[in-house]
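Before anything else, here's the structure in question.
One protein chain omitted, others in place.
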Amino acid sequence: MSRTHKAYVRPLDLRQGRIDMTHGSGGRATAQLIEELFVRRLGNAYLGQGNDAAVLPMPPGRLVMSTDAHVVSPLFFPGGDIGCLAVHGTINDLAVVGATPLYLAASFVLEEGFPLSDLARIVESMAAAASAAGVPVVTGDTKVVEKGSGDGVYITTTGVGVVTEGDEWSGDRARPADRIIVSGSIGEHGMAIMAQRENLGFAAAIASDTAALHGLIAAMRASGAAIRVLRDPTRGGVATTLNEIACQSGVGMMLQESALPVRPEVAAACEFLGLDPLYVANEGKVVAIVAPEDAERLLAAMRAHPLGRQAAVIGSVHQDAHSFVQMTTAFGGRRIVDWLTGEQLPRIC
Amino acid sequence: MRFIDEFRDGELASGLAAAIRRVVRRDREYRFMEFCGGHTHTISRYGLSDLLPHQVRMIHGPGCPVCVLPIGRIDMAIRLVRDAGVMLCSYGDPMRVPASGGLSLLKAKAGPGRASGSDIRMIYSAADALLVARQNPQRQVVLLAIGFETTTPPTALVIKQAQALGLGNFSVLCCHVLTPPAIASILDSPEVRQGGSVGIDGLVGPAHVSTIIGTQPYEFVAEQYRKPVVVAGFEPLDVMQAILMLIEQVNAGRALVENQFSRAVTREGNRKAQNLMAEVFELRRSFAWRGLGDLPFSALRIRREFAEFDAERRFAIRYEAVADHPACECGAILRGVKRPSQCRLFASVCTPENPVGSCMVSSEGACAAHYSFGRFADLERVS
Partner (left out) sequence: MCLALPCRIVELRPDDRALVELDGVGKEISLALVDDAAVGDYVIVHVGYALSRLDPEEAAKTLALFAELGEAARQERDADPAGR
């Protein structure tokens, strides 16, 4: 990647500069962008090889792979930005099937005119997230699209991990009497994003919960509890995740509304917009289905980890051919917690 | 949340439920209509039916502004964007409502033609629409104004503000409707008039609409139709108390307008808001309600003095009626004659993802509420 000759090229202007079409042309400008902006921040031995693909050592076990395209508006929000989100999201997708995440690949679609300073911030945040998680970005790509055809930056991350044969979790293993645990308060990522949207005009101290969960999940595995299913309740929130599991496993679920951890600001912001925190996205939470006799042990292990302090049992699994997820409301009644219909839009009525 | 959480207390609820069980007579059924979608939502969201004795049956009324908005009105909004090239500002609620030709505002936003992402904007407040107009002086900006008396005064305010500012690029597609005429239409329908098996024994009156209009406009229901009305707040304890008050009135053979929501509603309502509405709007001779049909003097239009802010006049655009699916039972459901599960399209052809009729459109519609919160009860009954 060191094909640019420092003597002839002016360094990237990270203060005033903007992405232009030449940054995606594959020529010298592309090489310079990659070297000065990406490699310098994300740097590691594999990325530094500068080849079209990274050649990596591989520990024993079964290979696990996942990919996720990240689009988020606004790009920067309280608690994070698209950069760390792209790292956490893919690591979490690997971790919830039981894998140890090893490597990430990242590809960027940049919109012409995007400020280089913002891009540098995003890449720095990615680098920090990757190094904190111990999962390097080993290869990448960038393309530039014309102004108006993109939303600043889109980032796709692909992750590779390994899992010992037989240790993987899948969504079809929930059984009647199992307990449902969530690792902490729900709805924070979605509401943090919503509160930033220009026209909603909220002032709320709600930060995204974006975090890499493989550490917490490793601690959960180490507890020895019989975990049946693990999922990260991102888009569509806890309600959608539980409906997926209920369908895959062919069981019903009963939640206790009073047991759901929801921060007061999130509850209040949801009231304002007519939304239900059960359907709001999380980026640093995990939902676990566990054998009833192991629920306490798992809960203790989760609470001992910084990302699981607020972990709580929120319900249990039962037999139900219709795979309904229901909830006993804090009020004493019952209702269905259904699949999300369409996108959650703020309501006035 | 003060003034909210106290009204959702589970323990008080069981006390109220006991009080309801105590007064309910075993030898009769009580059929109450909650007019407002807000009450429907509360009943399903908190599972109130589980706390009520089986003698009490709640009928979900037409009080959801999105549900009663006829397809032809959404078509008008889409035509304004596509043919007249305006920038349309809409609340989030109507965005998903199906229009003609498989469209909706969301789909029109995504689809081909002149509409691009920026031409249909979702807003949270009427004031936002005014702001969009001021920020885009080169564009015509139209506010799709929906809602009952609650949402109407803010629309009146922005029209007056636009006039004061001399904004030449702002107008309103007025779809505001009125609550009392819709109540009258339901009570006037032959099935309900006959009473007997499909009668309505009383009404839970709207909460937030009544903060504006007061309780007085419901007095005709008590006087002319001899039905009790209890105006109630939207929290679950409010609804339970209202039901208790209605049962007591029915048992005593009384028909009065009572106010359970006295913390926010008076008999007179908000005079300032009423005057503002009267200044800017006048009655339409007739207006089409989805599910209920054309109702006389049931909606508002912008007065001639503010004609330049009336999108219907400015763009010379006309309403064209679009028929609902013939098998849709919304009309009967809204009058309490049928239940959602008695419609043969329910949960098969007609689902929240793919609503056929008005009752499935918003989560507060009778069919949608039953679909997403209550259909397990049906299944339990048959299985």
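Labels A and B are assigned to the chains in the order they are written; within every chain, residues are numbered from 1.
In this text, a contact is a pair of C-beta atoms (placed from the backbone, for glycine too) under 8 Å apart; a residue touches a chain by one contact, two chains touch by 3 or more.
Computed from a predicted structure; not experimentally measured.
Enquirer: Per the definition of touch given earlier, which of B:Met1, B:Leu165 or B:Ala307 contacts the omitted chain?
Expert: The missing chain is touched by B:Met1.
Enquirer: Considering the whole complex, which of B:Ser104, B:Thr215 or B:Asn270 touches the chain not shown?
Expert: The one listed residue touching the chain not shown is B:Asn270.
Enquirer: Contact with the hidden chain only, please: which chain B residues?
Expert: These residues of chain B touch the chain that is not shown: 1-4, 6-7, 9, 11-12, 14-16, 18-19, 21-22, 36-41, 63-65, 91, 124-128, 147-148, 150-151, 153-154, 157, 206-209, 211-212, 234, 237-238, 241, 244, 260, 262-265, 270, 272-273, 276, 364.
Enquirer: Of the residues in chain A, which ones touch the absent chain?
Expert: 195, 201-205, 264-265, 267-269, 271-272, 274, 347-349
Just so it is clear, only the chains that are shown with their structure count from here on.
Enquirer: Round to the nearest whole Å and give the separation of the Cα centres of chain A and chain B.
Expert: 38
Enquirer: Any idea which chain A residues touch chain B in the complex?
Expert: For chain A paired with chain B, touching residues are 199-201, 258, 264, 267-268, 271, 273, 322, 324, 326, 328-336, 338, 341-342, 345-349.
Enquirer: In the complex of these two chains, what residues of chain B are touching chain A?
Expert: By the definition above, chain B touches chain A via 1, 4, 8, 10, 13-14, 17, 37-38, 44-51, 64-66, 91-93, 95-96, 106, 121-125, 128, 147, 151, 236, 352-353, 362-364, 371-376, 379.
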